[in-house]
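Partial view: only certain chains, each at its native spot in the assembly.
For reference, chains read A, B and C in written order, and residue numbers begin at 1 within each chain.
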Amino acid sequence: MSVKETVEVTGHLMDSGILSRILDDIREYGGDWVITNIDVGHEAAHTSTATINLTAEDDESLQRLLMRLQTRGVNQVHPGEASIAQADRDGVFPDGFYSTTNLATKVRLEGRWLDVENPEMDCGLVVDLENDTATRIRTLPMSDVRADMWVVTGAAGIRVDIPVLDKGSDFGFMESDVSSEKPQAVLVRQVADGMREAKAHGKKVLWVGGPGVVHTGAAPAMVAMVDAGFVDVLFAGNALATHDIESSLYGTSLGVDLSHGHGVEHGHEHHIRALNTIRKEGSIRAAVESGVLTGGIMHALVKHDKEFVLVGSVRDDGPLPDVHTDVIVGQRAMRGALTDVGFCLMVATMLHSVATGNILPASIPLVCVDINPATVTKLADRGSSQARGIVTDVGLFLEQLARELVPDYRRP
Amino acid sequence: MSVKETVEVTGHLMDSGILSRILDDIREYGGDWVITNIDVGHEAAHTSTATINLTAEDDESLQRLLMRLQTRGVNQVHPGEASIAQADRDGVFPDGFYSTTNLATKVRLEGRWLDVENPEMDCGLVVDLENDTATRIRTLPMSDVRADMWVVTGAAGIRVDIPVLDKGSDFGFMESDVSSEKPQAVLVRQVADGMREAKAHGKKVLWVGGPGVVHTGAAPAMVAMVDAGFVDVLFAGNALATHDIESSLYGTSLGVDLSHGHGVEHGHEHHIRALNTIRKEGSIRAAVESGVLTGGIMHALVKHDKEFVLVGSVRDDGPLPDVHTDVIVGQRAMRGALTDVGFCLMVATMLHSVATGNILPASIPLVCVDINPATVTKLADRGSSQARGIVTDVGLFLEQLARELVPDYRRP
Amino acid sequence: MSVKETVEVTGHLMDSGILSRILDDIREYGGDWVITNIDVGHEAAHTSTATINLTAEDDESLQRLLMRLQTRGVNQVHPGEASIAQADRDGVFPDGFYSTTNLATKVRLEGRWLDVENPEMDCGLVVDLENDTATRIRTLPMSDVRADMWVVTGAAGIRVDIPVLDKGSDFGFMESDVSSEKPQAVLVRQVADGMREAKAHGKKVLWVGGPGVVHTGAAPAMVAMVDAGFVDVLFAGNALATHDIESSLYGTSLGVDLSHGHGVEHGHEHHIRALNTIRKEGSIRAAVESGVLTGGIMHALVKHDKEFVLVGSVRDDGPLPDVHTDVIVGQRAMRGALTDVGFCLMVATMLHSVATGNILPASIPLVCVDINPATVTKLADRGSSQARGIVTDVGLFLEQLARELVPDYRRP
């Protein structure tokens, strides 16, 4: 064990559990540590800074550990200069590429710190050079890298910043613990506050939804929130849109008669016919314009010119003509729709929640609602440390959220 | 295989799945069957009757199979006369005692059919004799039998009747399938209908609740329903009452600050102090009367002179002075409070739900609400075939139920 | 209500619950019924036939009901002749197209019954005509239909057959109930029997797996079963393969150190580096051949020339070069790999299990293993009525299965 490095981290170190996670990481990566300094003496509301001396077995281990620790907001005290290397084929990063976090990131090249344009986790950092001078640095997923692009390697010359939650604000105060034994009505209000705050700052609200939104009878509540301007972008799969459309065309969703609450398990021909109907029209928008589709969530989004990105999955029937069947193309469309998003609500979908968590900067507040605790914890485990989870009934939650956000909302 | 018997069953045999469960039972018990007759030709709404020839290995197997089948409402075509035997010690039934179902039951003794007074599953049938003539037959749990009591043995001379659900009524139409992907708002309305129907017939509404009622912030909703007369009897443990009282005294429940939704995991001294406070007063009623306890569910029950039965468990702290620490004594108190109950709602408790399911006649409609599907299915598996389950968030469910039942209810 | 039709169904009607599901369907679809005949009088092991008179509101409702009932194996007594219509554009079926089941299906055209080649649910039936005579009928998913193809419309002229489970065989006897409170060791043996039976008949064993196979430490057990010839085809996503390869390259899976059982939540750079490494090699096979990949499940499959189909999802990083990023192309590849499959085991994946259930004929035995009961019940709810579920720990289950199937297997 002979390689050493000094790192530092600033934040609510004492009361956020972040320090213990940092030290756990060091141990997991086979390293060792001495904390040489922690700020003490100030009030609870202030942030502290800790300085840590790391020891690792060899340089490769150290570089990995440093990259790992950056996901926690830990930077080198003497970051030095970033190294770059050229990709030698499409879709493959150079060896030792720097693997990104979703935190705000700076890269030091030739003595200057450049901001990374679009923080996203698990990407590489591509440097645009003009006359050998870096003009721009952006994250790029592995599949999009092209031969000859310049890519940052190693952990040197990189700084990240963890967002500091404002524990005074109602939303910032939301707990990270996941439990179904919480007073959910209070949490509804906190989510509504987060959305109103985002809108007040001119930001967009992004929804990520699964078919459970429709099955649980929450489509009317969601339509009311689209109408009231609280749904700017929707990320979903083929299922949510198909069941919503099936429900508008036939009054059922996957065979469940939504007005009586009972149902056949899989009224298969309804959803297949709904798919065929929209495919015949050419697109969801075309079906709205031709008067074939007259209600539901997708109809409301089209009517209000809101954006939606539907990405397919291997279990899809159909799919709807609007669905991206290539998942990499779909991911690109999702990235393209993130501009100005200031709040994200994920409801009843593990697949699309994790997919969105992968590409969302850590600075955007994120709430995940599901009746299954595993969905909610998965997201935080995957690196979306800003995620707040609510384990509750999706249908009743959206009903309450609509009552909170839309004063004259009444269940039809 | 040489012992045979002919049995029959009447009900919605075709569309309730009951016939397949009957035949599964026969197979499980090592028997064999030939269906010799089923009514056909009539409308969907009518009941049918099936006649089945059973074969079993020996008489003991046959007797057990017949008892088992009675839990499904299957009777012998030629029931004959019941046999009785005398218990020879306290707390022990005679060998071969008839083990009861929770169905309406008749016993034939000396040519007369007598009604069993209080159907309850897993009991024995005790016969009161006057001058060698049976005057009364009632169920009795094993622990309550006394030496010299006369007890029915074997399956002969016994008839049961399955309640026929009215599939036309809104409540009767409630599905037995358990799923969190159901439009729960519709189910709320069906439960409200069931309660209103019971009250309209002069019956009582029994609630069985766990501490989750308080943790999820639903106490104000439940208080509103107590005030409005929709809670006549409450069965619970030490936990619901203690957390309710803790919440009234300190504004927390198990350390969760209910108005902000965040909390320490276990604010232990609050619940311990709440227990000590009530123990000092002597009882919950005394604490209400002395002005120590001024709000919450237990306060509302006392104020309206509603009955509650609290039965302890091995994990209890305290407990409250009103808690039956002897579980057998507690079961007796619960039995005593079942008179005139016409609807039962179980919320957020597996232990007390199963306990209540054990003693409740099958004729009383029963809805079980929990966020954990296992709680909901357990009940039906244990023999409460009339149970309907709703997998949802308890707090939001009770909030909606209060809005449905109490027109002017507003969340405080 | 004036449209009528007479249908019949043959099977273990009495003891399988199938009849009640049929009658539920009729009610859900707004129809009515009179059962005019049921076979009685024979032994438990024999199948029965029921004849049912249906009434529906109008012809369209009737056609839908008839299609729905065919998913249960119900056929018209007088099926008549099938109608066909031409698709008038790519990817869209003609109005009123017949929506398929996954049951063995026959179509009557010009007085002759033709077998449908590859039963699959939620498809259309495409008829190949030569000189106006049908020579071949096959299922085709909506996205693959081309303009001018002839497609069966309506429910006339179609017969399906439900597979009759042999309740005498050990595997056939496996229960459809899902519970974690079952003696799982017995179920392991039943699954092993099902696999051995398939292999004895010269059939292939298809595995469908999620990343949990690797996280739970079961990769060595699965490798042993690949080596022993019990894994002929694998369907999975990017995650299983990446975590397996990550584990071989670095000894971790998603950051969990598999030999100590503890882990960082998301050791992100490991899996990203594993992806980059294989992308550099060009394919998994190339990585095996170049000596870069020397162990794990994917290595074992390559070594034994076993087939694997990896289909991407929207949450994928990378992905591996072998992954189909277009899900429709991926579905086609899966269909292509179903030939000669005689048993299917699904482990730790809801997405790929449902996707496989969608394309698998009902005649192929299917077992789904997951620690989450919802995954297991979802499959049956989606129409894979032959599915048997086991709720258990995936890692320990595969460990036991390897001990059962591979006599000299020892955990490394």
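Going forward, a contact is a pair of C-beta atoms (placed from the backbone, for glycine too) under 8 Å apart; a residue touches a chain by one contact, two chains touch by 3 or more.
Every value quoted in this text rests on a predicted model; they were computed, and no experiment measured them.
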| item | value |
| --- | --- |
| Copy count of the single sequence across the entire complex, 3 present | 4 |
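In this text, only the chains that are shown with their structure count from here on.
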| item | value |
| --- | --- |
| Interface numbering overlap (same over half, different under half) for chain B and chain C | same |
| C-alpha-based rotation, chain A on chain C, 0 to 180 degrees, nearest 5 | 180 |
| Most remote chain, CA-based centroid, reference being chain C | B |
| Identifier of the chain whose CA centre is least distant from the whole-structure CA centre | C |
| Between chain A and chain B, centroid-to-centroid distance (C-alpha), Å | 45 |
| Centre-of-Cα separation between chain C and chain A, whole angstrom | 31 |
| Chain B and chain C: spacing of chain centres that average the CA atoms, whole Å | 39 |
| Two or more partner chains touched - positions in chain A | 262-263, 372 |
| Sites on chain B touched by chain A in the complex | 173-175, 180-187, 190, 212, 215-217, 256, 258-263, 371-372, 391-397, 399-400, 411 |
| In the complex with chain A, residue positions of chain C that touch it | 24-25, 28-29, 64, 67-68, 71, 89, 91-93, 97, 99, 121-122, 141-143, 237, 255, 257, 262-269, 272-273, 275-276, 279-280, 311-319, 321, 325-331, 334, 351-352, 354-355, 358, 372, 374, 380-383 |
| In the complex with chain C, residue positions of chain B that touch it | 14-21, 23-24, 26-27, 32-38, 40-44, 373-374 |
